[in-house]
Structures are given as C-alpha cells and as structure tokens.
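Here's the structure, in structure tokens; my notes come after.
All protein chains but one are shown in place.
First chain written, first letter: the chains are A, B and C, and each begins at residue 1.
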Amino acid sequence: MKIRPYGDTLHDGKIQLSFTLPIPCSLHGEETAKALVKKMGIHDVHVVHATPLNDNYSFYILYGTTHHEIDPSTVSVTDVDTDTLTKSDIEDYIEQHFNRPLIFIGASTGTDAHTVGIDAIMNMKGYAGHYGLERYKGIKAINLGSQIDNETLLEEAVKHQADVILISQTVTQKDVHIQNLTAFIELLEAENKRDDFIVIIGGPRITHSLAKELGYDAGFGPKKYAFDVASFAVQALNIKLNKEV
Amino acid sequence: MKIRPYGDTLHDGKIQLSFTLPIPCSLHGEETAKALVKKMGIHDVHVVHATPLNDNYSFYILYGTTHHEIDPSTVSVTDVDTDTLTKSDIEDYIEQHFNRPLIFIGASTGTDAHTVGIDAIMNMKGYAGHYGLERYKGIKAINLGSQIDNETLLEEAVKHQADVILISQTVTQKDVHIQNLTAFIELLEAENKRDDFIVIIGGPRITHSLAKELGYDAGFGPKKYAFDVASFAVQALNIKLNKEV
Amino acid sequence: MKLNLNPSQIKQCRNHAEKIASNIQTMIDQHTTVSVERAILRLLGIDGVNSLDVPLVNVITDHILEEAELSLGVAHYISYAIHETKLTPQKIAERIANNTLSLKPYKENPKSPYIENLNPYIDTALKQINTQKQHRQDALTSMPKKTTPDLYVIVATGNIYEDIEQAISAAHKGADIIAVIRTTGQSLLDFVPYGATTEGFGGTMATQENFKLMRKALDEFGKKHHRYIKLVNYASGLCMPEIAAIGALERLDMMLNDSLYGIIFRDINMKRTFIDQYFSRVISAYADIIINTGEDNYLTTSDAFEHAHTVLASQFINEQFALKAKMKPSLMGLGHAFEIDPELENSFLYELAQAELSREIFPEAPLKYMPPTKHLSGDIFKGFIQNALFNIVAVTSHQSIHLLGMLTEAIHTPFMSDRALAIDNATYIAKAFKDFSNEITYNDNGIIKTRAHQVLNEAENLLVTINEEGLFKTLEKGRFAGISRTPIQGKGLKGVFTKHPNYTNPVLNQMLKALKKEENHEN
Partner (left out) sequence: MKLNLNPSQIKQCRNHAEKIASNIQTMIDQHTTVSVERAILRLLGIDGVNSLDVPLVNVITDHILEEAELSLGVAHYISYAIHETKLTPQKIAERIANNTLSLKPYKENPKSPYIENLNPYIDTALKQINTQKQHRQDALTSMPKKTTPDLYVIVATGNIYEDIEQAISAAHKGADIIAVIRTTGQSLLDFVPYGATTEGFGGTMATQENFKLMRKALDEFGKKHHRYIKLVNYASGLCMPEIAAIGALERLDMMLNDSLYGIIFRDINMKRTFIDQYFSRVISAYADIIINTGEDNYLTTSDAFEHAHTVLASQFINEQFALKAKMKPSLMGLGHAFEIDPELENSFLYELAQAELSREIFPEAPLKYMPPTKHLSGDIFKGFIQNALFNIVAVTSHQSIHLLGMLTEAIHTPFMSDRALAIDNATYIAKAFKDFSNEITYNDNGIIKTRAHQVLNEAENLLVTINEEGLFKTLEKGRFAGISRTPIQGKGLKGVFTKHPNYTNPVLNQMLKALKKEENHEN
C-alpha cells in the first residue's frame, strides 16, 4: 500500500520545509522559493514565513503537499542481521564459542577529538545505563582515545592481536569522515590485513548501510550501545574463526 | 544564473524538511522517509530525528541536498502592478480624478468570523500604524463585519452603490475560502454585475495571483495595509470609470 | 499570596459584579428560548431526526411555534400529551414528526396538572448523568494527582474518526484533556446536527454521536493506560443548553460556555444567549462539568496590554453568572490568555503578573489559560519559543487548564505532529521549572506587582462603570474586544419568549433542588 505524509487527513501529503536562498527577500524571492519546491513534486506550496538574513540572502519556511507516494514494503533496510543479545548472553556466547578472551581495540581517528561516543561503547561506565565493553567478561577492551591516525591504529591492532577494531567518527563536515574511513580500508588492503579483523565503525552520522558501502563489517549510529556492537562482533567472529553459520 | 538553497556554501542545496508518516517509528520508517525524500530529487538525506507519535504514526526531521536548481530570472511574479501611493497621494488622486466620494463596502464572508483583517483595512484605526480607509478623505468605508453571506454582501453593495467590494477570508481549511470566493464571483456573473464593481479579496492565505485566478481584480495578503488596497482601487477605478490608462 | 493584593478591593469587585449579573438574571428568569425548550425535550429522552434530518426536538418546538404558543414551555404540552396518549415523549415526538399528533389543542389548556408525568423521564436522564458523574469521579480519584497544569490540546480535522486518531495520538504523548473544536458556523445553527460526521471546516460538528464516539475512544485509551482523559466541547452558540444537556449525558468533562463570546464574536443576540447560558450552566453544574469562559478571546482582537483589565472584569462577571447557576468555584474555568505583543519590553513580566493575578483572585477556579495566538506568525521556530514562555508562566503561576500553543497557529489547524511538539514543549518546561514558583518572591514595587495592582484597579473601575450603565449598554459601547452589539440585533432573538404565567421548566427545577441541597450539605 502506498502512503504519503500525514498532516491531519490520511495521505494528505503535508510536509514542512525550510531553506535559505542566495537572493534578496521579496515577493520575487518567495515565488522563487515556491517554484523550486514545485520542482520537487510538491504542490499547494505556501510560503508561511520569509525573512531577510542580509541584503542578499533570505530564509523561507514553507508548507506544501507532496505528490510523491511510497510503498513502504518496497523499502529495504540494511541493518545488522545478527541477533541482539544481552550482556550476559554475550558473555556466555564467548565462553561457549571461544577459549580465550576476545580483544577489541578502538579509537576516535584522524583529527577527530570526540571521545564520548567511543567511550560510550568501550569504557566501564558505558552510556545511558548500558555498561561498556570493558565490563564484559571475556572481552579485553583497549581504548586508544582520540586523534589516532589510521597507521597508529593498525599498528596497535596488530601489536595487541586484536579481533575487532572499533572506529568512531564524529566530525563529518565536508565528508571528512568518509575520506578518513576510506583511507583506513585502503590501508588494511594495502597491508593485506583486511581479513585479520572484524572492523566496525560508529558515530552520529554512521549507518550500517554506509559502513557496508565503505567496506566495513558493520556500522552503528545513535542509540546503539555496547551490547549491540558486541552482539554483532561475537557472532561475526564465530562465523569467521569457527566457520560456523 | 541558476541558484540552489544555501546552507554554508554557495549553491550547496541544503534544505530542512519535516513530516509525519502513517507507519510505526523504526529504522524501516526512517528509510521510508528517506526514500520518499529522495523521490523529491533530494540526495544526501539524513534523518536527524525520528519519533513515534503513537503506535502507527511517526514524525521525522530530515536534512538533505536538493538536486534541483532554479534561475530566479525565469520566475515571474503576479503582483498588483499599479503604483503604491501614500494616503495623502491617494486622497489627492481621488480629488483629481473623481468628483464624488468613492464607496468601499467590505465584509468577512461566509461563516468566517474573523474581523481583525478586514478591520485592519477598513476601520479608522487601521493596523500596524497605517490608518484604515475610514480615515481617508474621499472614501466612504462601509464595514459589514463578519459572517456575511455572499447574497447579503451583494445586496448591500448594490444598495450603497459601492465602487469597490472588499472581501476577507481567514479560514482556509479544506479550501473553504476558495469555494466561498468562487461562489461570489458566480453570483456576480449570474446577476450580471461583475463589471459594476472592483472586487478585491484579502486574508492571510490570499495572494494577488490567487485572486486573479479566481476572477477577482486584486488580492492582498499579510503585511498589506489600507494604502496598498486604496492605491490599487483608485487607479483601477480611474481606468474603469474614466477610461484612462 | 505573592502579589499582596487588597482583599477588600477584590470583595468590592465581586459586589459590583454580583449586581451586574443580578440585573441580567432578572431578565433571564422572565424568559425562555427555543433552545432551552429543546434542551428540556432532550432531557425527556427525545432523540433522532425526521426524514429531512431535522432533529425531533426542533420538529416539536417548530410545531409549537407554528401551531401553538411556546411561551407556555414544552413541559406544558408534553405533560398533557403523555396524559392523553400514554405514549413516551419519544413516541410523541415521532408522531408529531409524521403529523399523526398535534399539540395545538393544549395551547388553551390551563396550567398543566400533569407535569409530574414527566418525572420518570427526567429521572432517567438525571440518573444517566449521575452515573456519568460517578464514573468520572471514580476514575479521577483512582489516578495519581498531577501537580503541574493539565495539558489541553485541540483536535479539529472536521472528521470525527480522524479526530479520534489525533486525540489518541495526543493522549499517548501526554495530553490530559482533548477538545474537539467545532466546525466554523455551527454556533449559528439553531439545531444540533445528528449522527457521526466527517465534514467540517476548522473543526468537527458537535453531535451527540460524535461525543459518544470520542468519549468511548478516550475511555478505552484511559483504561489501557490507567489514566483518565478529559473531553471538551462547546456549549456555546445558539444551542448552548442543548449541547450542555448532550454533554452531561455523554460525560463530557468540560464545556466552553460563555454568552459574552457568542455576543461579541458570533453576533448572537445577547438576551437569547444569556437566557440559554443560565440553563446550560445549571445543567453543567448538576453534571459536574467544568465550564470554560472566553475572556481570552478579547485579547485576540484588542491589545492585550491595554485591555488586560477587561479580561479580569469579565471574569468577575462570569463568576457571578456561574454562582447564580449554582456552580461551585471548582467548576469555573475562567479564561485568560498570554497575548501580549512579544515586541513589548518585559512582556514576560507582564504576562506573569496577569497570570498570577487571575490565580490569586480565583484561587479555587480551574483557570483556563490560553496560549499566544494573535502574535504567532509563520515563523514556526519563534512560535515554538513564544509557546515555551507561555508554558513557563503557566507552570510558575499554577494554572489549571493549560491549553497548549501550536507552533503552526498562524498556518493551519494543528497537524498531529504540531500537537506532539506542543506536548513535548510543555512537558519539558513543566519538568525544568517544576518548583520554580516556590523559589522566588516578587519584589515589592517591581514591575510585576505594580502591574498586577494596576490591572486590578482598572478592572474595578470598569466594573463600577458597567454596574452604572448596565451590561447591555456596556456591550453596546463595545467595551469588550472593541466590538459593539445591541440587545435588539444579533442572531437568535426570534427564539426568545417571555414566559407565560403557566410556564414551567421541571428539569431546571429538579436540578436546582439537587444543587441547593448539595450547597447546604457543604455549608
């Protein structure tokens, strides 16, 4: 069944938009804003607010009705397809499937100085009430902190014989994270080490589908916690190391 | 020159959207929202906020980059094309061109009970520091108030030998204003009286282009005041009555 | 008491208002209206419409108007008809509708000796109302009491089923009260439409079936989530007492109910609506339904800073009208609003002063506090913070019924998401400012206290004037909202009748008896 956005009547298609145009604020500006929005397949467009930001820029708030409809059943979701386990299930799983502790090494890489995200996953305390990997029995968590360049991260991973590499990226302006993440995969491949690790990325703008696209094993964004990451990692390691499916 | 919306780099095409979908809130919901937005010709779509409104509806805030661009010089503006005069210029104009007071009759019509708009145009006090028509020398302003049905308005206009009819419409849900305004034009035509008056409409969702579309002489929306309306009316009357161009 | 107001000045205001209301009450007591009579018929159990969709209650009053004399009151006619036909009022109505019965013969009869024949039917209605009251009370007492204001949102899609969807959604997000806004124009209809309706503009028809459907949906939600969601509609316009009756039967919890609103903003005749209002308030008082008055609307037309005192004066008058209808203060949802121009310096201080003022003068009233509407624009972002400031005042001054502002107020009737955002806004503020009011003392001679005293002074002066000139003259002079109305104009005057000496309203009498008993119990 096809659906449209909903304002106050099913499938009425109502949406709200806002943007700035690099032209002065005027009736002509409003009409230009409308014309642009019409190109998007939105009709009944109302400019409900128009204001100058300065002599050459103007800001518009609009409401309109979108022509487009979508059948949700045609939308596929790329999400981690392993089961999500609890902390204690994960600990049991490790005990059952591996006869040694698993080593997770993580960092916030490149020039990124944001540590709260990687700490949320790795440190004792965890985040939002979910303990971090450090507190998991059977997991050794090594958090290198922030501003770690790709080379250093790989060196340390090799040195510690890591099973899993965790990378956090928070600054995304001008896609700096894509550049940095692509570079790491290229580095792994150049050194012929891509298959030595499960490599997982995370951050506020990271999705699993982006991770797959860039050649990573998995990606986790907001509202994902240590147990999500560990659930995936232990199962992926089981498949990889023990050839179990 | 073609332009795109502006976030922080010229023509970067950044826009913000928000809407509700009649599906549960989930990753699948987010992907559906994204897919819909992509249909609008918007790429690099980020769902920055997704929240359930109840079990079957979910609300999304998104940012993206629009493909579409627009050449502002190709956008034409339907605006009142007479000069905008000041109150005293209008008074002089009336004195020069007509040898009698002009009669303006106005109302908020149909079931519409909003009077602030029509009062803003017609009453002594005016609005936002602009006197209303009642205070203009050479204009007789008759404000019938609100909830006036089309038939009554026409009757009164005929009775007072009005030159100009002013109609205010504020309630626009389900286009009730369009129905009501269309009915008035049809009534005028049925009675063969369309050419007896300059007929002007106004209200928060009224634009000049909508007015023309519906068969009115002019339309005025927010931030339009008595002098805007009178400027147009006296010049239109001059053309009509005195055949001056 | 945070504002140090002078209690004897407040008492003076009440005295003036009492005199103003008494004057009108004299007129009220001498009259009835078509709508009062139809309300009686409804409470006798008459329901349904004829083949032209005219409600049977209208069929009867029209019939009496044409064939007989309404000033005798419907009770006169129906009591005779029951006596003669031994039929129920409903059957009698149906017969009249299909022209197999006429009430004309009773016109010339003496004062009916059979009024008591109506009692079983009235009792049925009152019993239903009592059951509803009990249900509400049980539900409310079993729930934990909130310490912050009740969150009130409107639904206004025009379609009752869509309204239900939106209402439940709002309840999920935390709304405590749902008001179903009426379609534009319904208040001018001299009948109550029938059945479930799906077409309305800016609101949904108020019909008994719509009330039922929404009540049921809210009750189901409430049961599931162990909450009680209050339902609101409008006992207002030309059918005030009828809708009050329907609301009482269907367990609405609040009713917008204010003649002054109808007079000023709907051009309803003042005599008509004062008479209607009295009966409607008695019904609501009996049914434990909170009324909401409409003073807030004055400020959507007049400047809120300059005309603040008109709101207070009107609240005093409305309080007295409510008292005359035996309402308890706990049912008086007197209205006021946050409508000062945000461009004014210290606007927050003035709003706070006004809100504290109402709170302090009417300590027991469940004040209805309206959000900013007039100064909302298409700038939805700014609108959202205007609403946040309003929410701060609501929490800080302990308002009771907290109508939530919509960021899209200037654009459309609320979308589902607009309402959700409004609830989030209010919930956040209520939490962040939870104990703020206990934390602060307003400084003497500060802007807030000075302003409160000034508004009270001005209100007192205005009440003195109104008392001198009479409320009719006041309305003619346009002292409220700057809109002038006269007693001989306006919609619905034709439906007003001086009571015949033999007139009686047994429903009113029974309700008053019960209310007086309650009053004495309480004392």
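Assume a residue touches a chain if its C-beta (ideal position, glycine included) is under 8 Å from a C-beta of that chain, and two chains touch if they have at least 3 such contacts.
Everything numeric in this text was worked out from a predicted model, so none of it was measured.
Asker: From the list A:N54, A:T74, A:N99 or A:N192, which touches the chain that is not on show?
Answerer: Hidden-chain contact among the options goes to A:N54.
Asker: Quick one: say which of C:K127, C:K431 or C:K494 touches the chain that got left out.
Answerer: Only one listed residue reaches the unshown chain, and that is C:K431.
Asker: For subunit A, which positions touch the chain that isn't shown here?
Answerer: Here the touching residues of subunit A are 18-20, 51, 53-55, 57, 59, 110-113, 115-116, 145-147, 171-174, 176, 204.
Asker: Touching the hidden chain in the full complex, which residues of subunit C are there? Just list them.
Answerer: 342-349, 379, 381-382, 384-386, 388-389, 407, 421, 424-425, 428-429, 431-436, 438-443, 446-448
Asker: Go through subunit B and note every residue touching the omitted chain.
Answerer: Considering the whole complex, subunit B reaches the absent chain at 6-10, 14, 16, 46-49, 51, 61, 63.
Methods note: only the chains that are shown with their structure count from here on.
Asker: On a CA-centroid basis, which chain has its centre farthest from subunit C's?
Answerer: Computed centres place A farthest from subunit C.
Asker: How many angstrom between the C-alpha centroids of subunit B and subunit A?
Answerer: A distance of 44 Å separates the two centres.
Asker: Taking each chain's centre as the mean position of its Cα atoms, how many Å separate subunit B from subunit C?
Answerer: 33
Asker: Which residue numbers or ranges of subunit C touch two or more of the other chains?
Answerer: Only 156, 410, 412-413, 415-416 qualify.
Asker: For subunit B, what residues touch not just one other chain but two or more?
Answerer: If we look for residues of subunit B contacting two or more partner chains, we find 18-20, 57.
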